[in-house]
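Reviewing the structure listed below.
As you look at this complex, bear in mind that one protein chain is not there, while each of the others sits in place.
Labels A and B are assigned to the chains in the order they are written; within every chain, residues are numbered from 1.
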Amino acid sequence: MSFSAPLNEVIAALGGDLVGASDLRIARIGPLEGADAATIAFLANPRYRSQLSASQAGCVIVGPAMAEAAAERGGAYIVTPDPYLYFARLTQWWAARVRPSAPARIHPSAVIDPDAELGEGVDIGPLAVIEAGVRIAAGARIGAHCVLERGASVGADSRLAPRVTLGFDCRIGARCIVHSGAVIGADGFGFAPTKSDDGQGRWEKIEQLGAVVIGDDVEIGANSCIDRGALGDTVLEDGVKLDNLVQIGHNVRVGAHTAMAGCAGVAGSAVIGRHCTVGGGAIVLGHLSLADGVHVSAATVVTRSIAKPGTYSGVFPFDDNASWEKNAATLRQLHALRERLRALEKKL
Amino acid sequence: MSFSAPLNEVIAALGGDLVGASDLRIARIGPLEGADAATIAFLANPRYRSQLSASQAGCVIVGPAMAEAAAERGGAYIVTPDPYLYFARLTQWWAARVRPSAPARIHPSAVIDPDAELGEGVDIGPLAVIEAGVRIAAGARIGAHCVLERGASVGADSRLAPRVTLGFDCRIGARCIVHSGAVIGADGFGFAPTKSDDGQGRWEKIEQLGAVVIGDDVEIGANSCIDRGALGDTVLEDGVKLDNLVQIGHNVRVGAHTAMAGCAGVAGSAVIGRHCTVGGGAIVLGHLSLADGVHVSAATVVTRSIAKPGTYSGVFPFDDNASWEKNAATLRQLHALRERLRALEKKL
Partner (left out) sequence: MSFSAPLNEVIAALGGDLVGASDLRIARIGPLEGADAATIAFLANPRYRSQLSASQAGCVIVGPAMAEAAAERGGAYIVTPDPYLYFARLTQWWAARVRPSAPARIHPSAVIDPDAELGEGVDIGPLAVIEAGVRIAAGARIGAHCVLERGASVGADSRLAPRVTLGFDCRIGARCIVHSGAVIGADGFGFAPTKSDDGQGRWEKIEQLGAVVIGDDVEIGANSCIDRGALGDTVLEDGVKLDNLVQIGHNVRVGAHTAMAGCAGVAGSAVIGRHCTVGGGAIVLGHLSLADGVHVSAATVVTRSIAKPGTYSGVFPFDDNASWEKNAATLRQLHALRERLRALEKKL
């Protein structure tokens, strides 16, 4: 990246109060530590204040409370109400310059059914497969090797990275991003137990008759899976953000602006509220309801519904192996220990 | 879906005793709640009996014990020994009508080695890659972008969704379903520790010389991985059902009709019995044996072999974060607490 931009262009685009050399050219966005005179950095958490004074960054983005500290450091700084948000928008501005989208084209190697509808300015990558009845709205970009099955639809300005599967009749809203390897609309995991003629148990498939419906501004991570509903639809509301390798079972509803970190899993028919967060590797069992504003810590297993907003956790505290072994062994007698404690209490 | 069908067609196909209007047309299968006069619903669990009486469903599938309640409700009903199984078969009947398979074809964009053998009525999707020595039996359907490496084979009437990798020499039986993104036959994770000339540890690859052998009527979820064996084969027996993002290590054997929910993982050389269930996110460590009929709860970590059928669990109970923190901190002293309790008991 040999791109660079003068600070006053940043200010013109993103606002903020610039103090200091507006003709400074910025060549990179970076952390306070290790920054050089061509780096723009930010300080969002006052805890890292000491890093601010030591930083060699050409320009620092700070909140009003840190403006004085920034002035003491010397060098340019931008004052803005929310430095982290400013930083986010700066990365967007930067990315649009450093790696602008190529002009839209329909790659000749793509296999596109004549009964698919493609909006204006749609981009289709090499070797993508677009089946009959697919609708792709204006400005959407479909990566190489994507497969959009019959009747699927993609909203305006959404972007599918290479190698995404969008199953039949599944719908993605506008301005969504879906990363490579994600599978939207595979069958939910549904089987009825039955017996063969020999009396042995086996599983009878329940065909999954629903689809997946995804709102606007949703992001789905690499190799994540969103299963189609059994009878109704699986739903991700607007603004949901899923990290990589996340599993969403059939009939699940994820409320608007809820975010889930990598390797999280939500079993079938669970209903997750709005503005929730689910930590990495956490699991929500099937048929549960989580209220709006519930925060599930990483690796926690949610085994019953949660009606009250708040933070919920359940992880075995790790330890050196020998200590863990002793405590874990004792844990298997915990109920008995309680009974012994009770007996002692009675005695006294 | 504007498909609809008269009830007597359902009865003709699936049996059951119909009471009430056989000329009723059914337009959808749905839950009791929210059903309308064109919906067919089912009641499998007597616990939901109250939903039955309130339901507006045109027809309800019930077991003999609920026949009276269904009669009291009024409206049509079907009596059958196992309503859930009847429902499963109804979804199959329905799906065959709502979304019939397109006629089989070999898409001209597929890259098919002349030394591959394709049975009668085989369907090959766009841009699939079929290498030399592959055998695909009659009626099998291979989705777009699948890769079948040399010597792999797929049994009759099996269906691979788009973007499945079937590694060299791996074999899938008849009537299997493999969902998008699944990888069958990647290398098992095998390395011998060794040292470089500088005395630093490093890993020497153990080439994985086995394959994967999958029985009949197996279903494998999206983005799941079944590794090839190190020396022998990794085996999934008949009727195994795996959900999405499941990991099966090398040399594992999964017994017939065992089902595993999403994000479960089985480490190398474990042997899982027949008719087992493994809950979502559960892990079975390597080289263990689980008897037939073992049920592992979600998120449980199986650290030793299990010789007796039954249900096994091991999950830290989640709590509000503050309570969890206190209990988790105390857990790290549990062994010491037991010693203190012992000392008290001695004293008395």
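As a working rule, a residue touches a chain if its C-beta (ideal position, glycine included) is under 8 Å from a C-beta of that chain, and two chains touch if they have at least 3 such contacts.
Every value quoted in this text rests on a predicted model; they were computed, and no experiment measured them.
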Based on the whole complex, identify which of B:6, B:75 or B:314 touches the chain you can't see. B:314
Touch with the missing chain holds, among B:10, B:136, B:263 or B:276, for B:263
Mind pulling the chain A residues that touch the left-out chain? 28-31, 82, 84-85, 87-89, 91-92, 94-95, 98-99, 107, 109, 125-127, 143-145, 161-163, 177, 179-181, 217, 219, 221-223, 239, 241, 243-245, 256-257, 259, 261-263, 275, 280-281, 298-299, 315-321, 324-325, 328-329, 331-335, 337-338, 341, 344-345, 348
Against the hidden chain, chain B presents residues 111, 127, 129, 145, 147, 149, 163, 165, 167-168, 181, 183, 186-187, 189-194, 200-209, 223, 225, 227, 230-232, 245, 247, 249, 263, 265, 267, 281, 283, 285, 296-297, 300-303, 310-317, 319, 323, 326-327, 329-331, 333-334, 337, 340-341, 344, 347-348
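Heads up, the rule we're going with is that only the chains that are shown with their structure count from here on.
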Geometric centre distance via CA averages, chain B-chain A, whole Å: 25
